[in-house]
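Quick one: the structure is below, questions incoming.
Note that one protein chain is taken out, while the other chains of the complex remain in position.
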Amino acid sequence: MADAMRIRANIVGDKVEVRVLMSHEMETGQRRDARGDIVPAHFIQNVTVTHAGKTVLSAQWGPAISKNPFVHFRFKGGKPGEKLTISWVDNQGDKRTDEATISGG
Amino acid sequence: MALAIALPCLARAQQDTQKEIERYRELLQDGNPSELFEARGAEHWKTKRGPKNASLERCDLGLSAGVVKGAYVQLPRYFADTDKVQDLESRLVSCMVALQGLSSEEAKRRPYSGPGQPSVMTDLVAWIASESRGMRIAPPQSHPKERLAYRAGEKIFYYRAGPHDFACATCHGEDNKRIRLQDLPNLTNARDAQRAFGTWPAYRVSQGEVRSMQWRLYDCFRQQRFPELEFTSDAAIALISFLAKQGEGGTFEAPAIKR
Amino acid sequence: MNGKRREVLKAGGGAGVLALASAAGLIRPGEALGQEWNKAAFGTKSVAETVKALGGGSSTESKEIQITAPDIAENGAVVPISVESRLARTQAIAIMIEKNPNTLSANFEIPEGTDPFVTTRVKMGETSNVYALVKADGRYFHAVKEIKVTIGGCGG
Partner (left out) sequence: MRPDAVAAAALCAAMLFGCATRASDAEAERAALAMMKTSFKAQGQAGVDRLDQDEVQALCSRHPNGLPGDLAEKLEKAQLATIRYPASGKLMGDWREGERIAQSGVGKQFNDDPSRPSGGNCYACHRLSSQELSFGTIGPSLYRFGKERGTSDAIQRYAYGKIYNPEAFSACSNMPRFGHNGILTEQQITHLVALLLDPDSPVNK
């Protein structure tokens, strides 16, 4: 199973600043291994961030997102102590969902 | 006359390149994937493993059994139980052998991570190093073997050999030099050495992996056209002893994020 | 679970199949993601093609879109990019790299209440123009910036 994401969600002003790191190879399908064989493409395709039952960000990615992806965005309406849920699914069907608690400013 | 005009322009172009590279480095600081490695390392420390089904929680990294906070910045150091000067990785190997019952070969099987192949050793190093963030680099030099390791490391630093005549000092012995666009720390100058020692281990974006000081030396010697530096070998520990002492007094800021 | 998920994706019938899977309890609510991955868009090889595949006819250059990125990347494997839009009713932000094997890197849907701003990191095979494509009020706008990718290190 994939490693847990590292999520930081902090209140800054009236917004929640979200920074997330995901553990993923993001293989392009063009790299060759030491034996010269093509390493099959393996990359996150869909990312969804929800807060209080509402999607606050959704993304579709190709293999050109860097290994161990990083995303930073911000949204309105979150309060300290509330939960934020982030999910990803990759092209091989692997997936991961993690939760974080919004911390005060 | 044409030259007189051209030269300031060239100088400006070079400054702009440097400035943009600096900006690139700053923009990376916002999120360091080393955190992902550190989180795994903290788990490995507590995980029972090996024939003795034991964790590393009683491993003595120099400050007494189980103390991780601040251990990295006081390594390498002399350990009486092994009668050797050890850096973090060689000490972890000793602990894996003594506490977990692994053979030394098993403990050293995957010293460095690769694509899709995490390394327990690298993860542990990332976490243990992170537990010294913000502290002063202070390797002990009270034991004669610690002093000898430093002096031998210095000799290795200046040792030229191989088809390219390279020594560590070829690239790291003068101020304000760079290779391609990468600044080269002058490891004979305290300020550069403090910064260099204080930013390894590091997440290398070019490789997508955390790399340790052992790896740094292994790969420097590869590019020096030397044969392969063996993981946790005496020469590696001596060189790390030299570098740690050169960096003494600097603030430890690793694992960092680098090109 | 992974095996099941793969089957669902293979069935690939879009929203209908996902709704069915959800009803059958294969995917708990909240796990199912917004929408199908836009395979056509991620296979495109030019900026114009990508705009079409994302549903736009054409796009207009706009000064209301700001790309923050270094002019020179020390390494192409990780190029930090931020895009901020000041266009009213920004709905989506896409990042396109002209000279990559496939143009589209990412497409972020920005719901109401979320700032029209996103930062991520992309791979660049070589020096290229990077486009930020913004969908605002149903129309498409873009900004462009060249990012130079340099060779680095000891070279081996």
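Note that the chains take the letters A, B and C in the order they are written out, and that residue 1 is the start of every chain.
The rule is simple: a contact is a pair of C-beta atoms (placed from the backbone, for glycine too) under 8 Å apart; a residue touches a chain by one contact, two chains touch by 3 or more.
This is a predicted model, so every value here is computed, not measured.
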item	value
Chains in view touching the one left out	B, C
Of B:Thr17, B:Ser206 or B:Thr251, the residue in touch with the unshown chain	B:Thr17
Of B:Arg110, B:Arg133, B:Arg147 or B:Arg195, the residue in touch with the unshown chain	B:Arg147
Hidden partner interface residues of chain B, rising order	10, 13, 17, 83-84, 104, 144-145, 147-148, 151-156, 158-167, 169-171, 173-174, 176-181, 184, 221-223, 225-230, 233-236, 238
Residue numbers in chain C that touch the chain omitted from display	72, 148, 150-152, 154-156
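What we mean here is this: only the chains that are shown with their structure count from here on.
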item	value
Contact graph of the chains (line, ring, star, complete, other)	complete
Mean-CA-position distance for chain C and chain A (Å)	13
Euclidean distance of C-alpha centroids - chain A vs chain B, Å	29
Multi-partner residues of chain C (at least 2 other chains)	77-78, 119
Where chain B touches two or more other chains at once, by residue number	30, 205, 208
Complex contact set, residues of chain C against chain A	2-3, 5-6, 9, 30-31, 33-35, 37-38, 41-42, 77-79, 82, 97, 100-102, 104-111, 113-115, 117-124
Complex contact set, residues of chain A against chain B	3-4, 6, 19, 21, 23, 25, 27, 31, 33, 39, 66-68, 70, 72
Residues of chain B defined as touching chain A within the complex	30-33, 35-36, 39-40, 115-116, 205, 208
